[in-house]
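Removed from the display is one protein chain of the complex; every other protein chain stays in position.
On to chain A.
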Amino acid sequence: MPDGQAFLEVKDLKIHFPTDDGLVRSADGLSFKLERGRTLGIVGESGSGKSVTSLGIMGIYNKRNSQISGEIWLDGDEIVSAGQETVRKLRGNKLAMIFQDPLSAMHPYYTVGHQIIEAYQVHHNVSKKVARKHAIDMLGRVGIPQPDRRVDDYPHQFSGGMRQRAMIAMALVNDPQLLIADEPTTALDVTVQAQIMDLMHDLQAEFNSALIVITHDLGVVAELADDVLVMYGGKCIEYGSASTIFERPEHPYTWGLLGSMPRMDRPTQDRLVPIPGSPPSLINLPQGCAFSPRCAYEPQTGGLGTTVPPELVRAGGSNHLVRCHLPTEERQRIWAEEVKPKLEAQ
């Protein structure tokens, strides 16, 4: 790899949508790196810009109604400035995506097999017979019983979990090096969620691919991710390894997320603590820190919180970034003395 560049490197990615009401800043200056074999979890509430970011990396955006800037380097190639045709050839091939609701994400009029065969044939100049064999093989690998028969079924004939497996088979049919999973388990029931997460974990190990998991479910992140990026209002507000984020988080928003997460590993649980307020509009972000209106510690910033936008700076741990006005020692103190005991007492 040239000059020590990571397999996937996103630099200052901005995706804006001009609308009649103003500019929607869905992704506003995101930067992160990801190596093959590693998993990045992108966490945030609905409307924090997670999905737009993932579609941006895939190159799926309408140039007529969106503005994209920044750099996305994939395996030494820059994608943002590359031609649409170049990116199309990478899409589904070198980088692939798994979507949230597999029923609506699969075409109702084509068989599951047809849709996988189609994905394979776009990038491989092979006969339908060969592609079909490959599709059946792939369905078997994601754990669909009797794949040679189910290949001719329509999506509506599959159960929810089976559909998500088929969706994964479709995404993996070309052995992608980067796989983006957008809320892969949200539409599934809990037991199936666990199966799908195991499956994704195993397949990632098998293919040695880089995996981005986009979710609002910290459980999924805890299960799969090596690194975690917390998004709020289109920006990264905290970044670090999964253990850092779960054990020494420094951003009040991340504390809030942890507090609102059900913990099955804790014996007593009174109530979940919601984060007050609602996510900001991506058009009119609050002055200063985007999280300030919902932040309990905003008064301690001495007015900075509502006036100056905070920068993403190094936090306590190594490779740990946070976007907060509170001084590092103060954040660490609040976490250790106030937030953590409360979470553990829950």
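Heads up, the rule we're going with is that a residue touches a chain if its C-beta (ideal position, glycine included) is under 8 Å from a C-beta of that chain, and two chains touch if they have at least 3 such contacts; residues count from 1.
Convention: contacts and distances are computed from a predicted model.
The chain not displayed here is annotated in its UniProt record as "ABC transporter permease", chosen from "ABC transporter permease", "Sigma-70 family RNA polymerase sigma factor", "L-serine dehydratase" or "Transcriptional regulator". Among A:G44, A:G92 or A:G256, the one in contact with the hidden chain is A:G92. In the complete assembly, the contact with the undisplayed chain comes from A:H123, out of A:K50, A:H123, A:K235 or A:R294.
Remark: the omitted chain is touched by one listed residue; of A:E35, A:D75, A:D101 or A:D226 this is A:D101. Think of the hidden chain as still there; on chain A it touches residues 55, 58, 60, 88-93, 96-97, 99, 101, 104-109, 111, 118-119, 122-123, 154, 156-157, 170-171.
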